[in-house]
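Note that one protein chain is taken out, while the other chains of the complex remain in position.
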Amino acid sequence: MGPYIIRRIFWTIVTIWAILTVTYFIAYLVPSDPARLIAGQHASAATLASIRRALGLNRPLWYRYLTFANQFIHGNLGYDYIMRRTVSGQVLQAAPLTFYLALVAVCFELIIGIPIGIVAAVKRYSFVDNLLRFISILGISMPTYWVGSMLLLLIGFKLGWLPLGGVSPAGVILPALSVGITGSAFYARILRSATLETMRMDYVRTARAKGAKESLILFKHTIRNSLIPVVTYLGLDLGALLGGLIVTEYIFNWSGLGFLLNQAIGQDDGSLIMGVTLFSASGIVIMNFVVDLAYAFLDPRVSYS
Amino acid sequence: MSLPLANPGPTQADLNEEEIRTPLQTAVRRFLKNKLAVFGLVLVILMVIIAIFAPSLAPMSPYTSYPDGTTMQGLPLNPTWHWLHFFLGTDSSGRDEMSMLLYGTQVSMEVGFMATLITLLIGVAIGLVSGYVGGALDNVLMRITDVVLAFPLFLFVILLRSVVSHPTVATVYEVIGILGWAGIARITRGQTLAARKLEYVESARAVGVRTPNILVKHIFPNIMGPIVVYGTLLIANNILLESALSFLSIGVPDPTVSWGKMINLGLSWYQTDPWLIVWPGIAIALATLGFNLLGDGLSDALNPRAGQ
Partner (left out) sequence: MASSAWKRWSMSVAGVAVLAMTAAVSVSGTAGASTAQVIHFSFSSNIETLDPTEWTDTTSMTPMQEIYDTLVEYDPYSSKIVPGLATYQVSKDGLTYTFTLKKGLKFSNGNPVTAQDVIYSINRVTRGDANSSGAAPYGFAYADIVGYNQWFNKGNPPPAGMTGMSGVTSPAANVVQIKLQTPEAFFLNVMALMSAVIVDPSVVQKYGQNYQLHAIGTGPYKLKSWNQGHQMILVPNTTSWRYRKGEAQQIVMDENVNPDLALLRYEQGDYAFLLGPLPSEVYAKILSSATLKSQYHNVTENGIVYLAFNETKAPFNNIYMRQAVNYAVNKQLLIKDITNGRAALMTQMLPPGIPGYNKSIKNPFPYNPTLAKSLLKKAGYHGQQINFIYPSNTSDHIRTAEIIQTELKAVGMNVTLQGTSQVGNYWPLEDNAKGNWNIAWTDWFQDYPDAQDFLYNLASTDACGATNVGCYNNSLFEQLVTDADALPVHDQAQRVIDYQQADKIAVQDAAWVYLYDEWNDDLVQPWMTPAAKGKNLMVYLHPILQPEYQMMNVKSH
C-alpha cells in the first residue's frame, strides 16, 4: 500500500508538471501584449518598451517559465492585465460555482441514468431495453450545448418555469440538467451491464433459489453491488464533465470556470486562458488521485502492483 | 464533451444462434440482424453522400448573404418550405439555412474522419510498439501515455486551438487528432500484448520472421476489431468536439460553414427565430447518432461476449 501511494503521488506531480509546462508554452503563443493593454492604444513605442522592462517581458523565455513555475508552486497564477485582477483571484472566485454546478449535474446524471440502467437490465433484451438503449445513444449523440439551448428555449423561455441564466439557486437547474441528460447515458449503460453481471452471481442465485422476493433481490443484493463501477466512473468522468460545463456555462451565463475561459478566449487573454486551464487540469488530476486513493482503501480487490 | 469511449461494451447477446462460420461471416450476420446498427450505417452513408455531393444538393450558395434573404428590417426569414427559395428559412445574415446545413456536413465529416485518422495513426503506432517491444520502452511510452491521458482533452484542444492565429479546417482536426491518441494507445497495447502470446505469433517469431512483418501480418489483424470500433465511436466524438469548438467561435475559420457555428450565431435569436438553433442541432445529433449506433453495432458484432 505504502509504495503504491508514493508512486501515485509521484506520478500526480509529474502529470501536473507536464500540464504546467505544456500550458505555459502553448499560452506563450497567444498574441497578447500586456504592455499595450496597460498603456492603451495611444502609447508610444518608448512607453511600451519601458513597461515591458518593468514587467520583465524582455527576459529570456526560460527565465520567465521558471519564474512562473515558482509562482505556481506558491499558488500564484500571475496578474491579468486585461481584467486588471490577479488570475488566482478570478479563478478562485469562479471555481466554487463550477464545482457546485458539477455536483448538481452529477446528481442529474445519476437521477436520470440509474433508473434507466436498472429498467434496461430488468427488462433485458426486450423492446423497452432496446428503446432505452437507443435513447441512451441518442443522449450521448446530442451536443451538450445544444441540449442546453433547447432547454433554455423550451423550459426557460416558452414555459417560463426557470431562470434563463445567471447565478441563482434555481438558475443551476437548467445548465446542470443539460449536462445531466448527455452524461446520464454512460451511467445507464454501465449500470445495466453491471446489474446483468451481478444477477449471475452465486449469492443472487442463492437468494432467488431460497424464494426471496424479486424486488428484494433486485434492490438489496443486485443494485447495491452494481453501483461500484458507477462510483468508479464518477472519478473518471471529471474531465468530460468539465468539458460539458465549459459550453453550458457559456449558454447560461453561469460565471464559473467555463464562463471565465470563454471570456478569456474572447479577449485573447493569454494569462487567464493559461490560468483557468492550469487550475482545472491540475484540479482534475488531483481529484482523480483522491478518487483512486479512496478506491484503494475501500475496495480490497484493487491490486497495488 | 462526454466521451463515448468509456463505453462499457455491447450488450446484445445472442449466443444461441452461434453456428460454425468464419468469424467475419458471423460478424456480418450479427451486424445485419441488429436493426439499430443498420440504421446507424444508413445514417453514416447518407451523411458521407451529403458531404460529397453538398455542392450539387444545396439549392443556394451557403456563403452568400442574399439581399432578399432578410426582411425589410434586415431580420431572418421564416422557413418557406420552398426548395429553391430559403427552404428552412435564413439566418440573420440572409444566408440560406438549408444550404448551410448541407455544406456543414462537409466540415463535420472531414474533421470527424481526419482527426480520427491522426489519432489512430499515432495511438496505434505507439500501442503496437509498446506492447510488442515491451521492456523499458514500454514503460516509458506508457508513462507518457498516462500523463497525456490525464490531460482534459477538451481544455487542451481549446488552449491549443486558441493560439493558432491563422486557423484552417486542417488546424482543427490536427489539434484534436494530436491530443487524443492516449486512449487508443492503451487499448492497442493491451490487445498487442494478448496477441503476442498467441501460438502462431510465437511460432512465427521462433522461425525468425522479421518484426515489422509479424506486426503487420499477424498482430495487426488480431487487434483490428477493437480499433475499428473505437475509431467509429471516436468519429462521433470528434464531430461533437468540432461542433463545440465552432460553437465557442474557436473552430473552423470563416467563411467555412459549420453546424456548431450556426448554433452559436442562432443562439441569441432563440426568442424570435428558434429554428436557427433547432436545425443544426438535429443535424449534429443525426450525424453523431449514426456513428455511435454503427460503432455500437460493430462492437456487438465483433465481440459478442463483451458486456455480458
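Read from first to last, the chains carry the letters A and B; within each, the first residue is number 1.
By definition in this document, contacts are C-beta pairs under 8 Å (C-beta built on N, C-alpha and C of every residue); 3 or more make two chains touch, one makes a residue touch a chain.
Because the structure is predicted, anything quoted here is derived from the model rather than measured.
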Absent-chain contact - pick from A:Gly165, A:Gly183 or A:Gly283: A:Gly165
Residue among B:Tyr63, B:Phe113 or B:Phe220 that touches the chain left out of view: B:Tyr63
Contact with the hidden chain (one of A:Val119, A:Leu154 or A:Ala212): A:Leu154
Which residue of B:Val28, B:Ile45 or B:Leu75 touches the chain not shown here: B:Leu75
Where the unshown chain meets subunit B, residue by residue: 63-65, 67, 70, 72-76, 92-94, 165-166, 249, 253-255, 264-265, 268-273, 282, 285-286, 289
Touch list for subunit A against the chain that is not drawn: 31, 33, 35-51, 53-55, 82-85, 90, 93, 108, 111-112, 134-135, 138-139, 150-151, 154-155, 157, 159, 161-162, 164-170, 172-174, 177, 181, 253, 255, 259, 263, 265-268
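Everything that follows uses one rule, which is that only the chains that are shown with their structure count from here on.
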Distance between the centres, which are taken as Cα means, of subunit B and subunit A, whole angstrom: 21
Touch list for subunit A against partner subunit B, complex: 11, 14-15, 18-19, 22-23, 26-27, 29-31, 124-125, 130, 133-134, 137-138, 140-146, 149-150, 152-153, 157, 182-183, 185-186, 189-190, 192-194, 196-197, 229, 233, 236-240, 242-244, 246-247, 250-251, 261-262, 265-266, 268, 273-274, 277, 280-281, 284-285, 288
Subunit B to subunit A touching residues, read off their complex: 1-4, 6-9, 11-13, 36, 143, 146-147, 150-156, 158-160, 162-163, 165, 236, 240, 243-244, 247-250, 260, 263, 267, 270-271, 274, 277-278, 280-281, 284-285, 288-289, 292-293, 296, 307-308
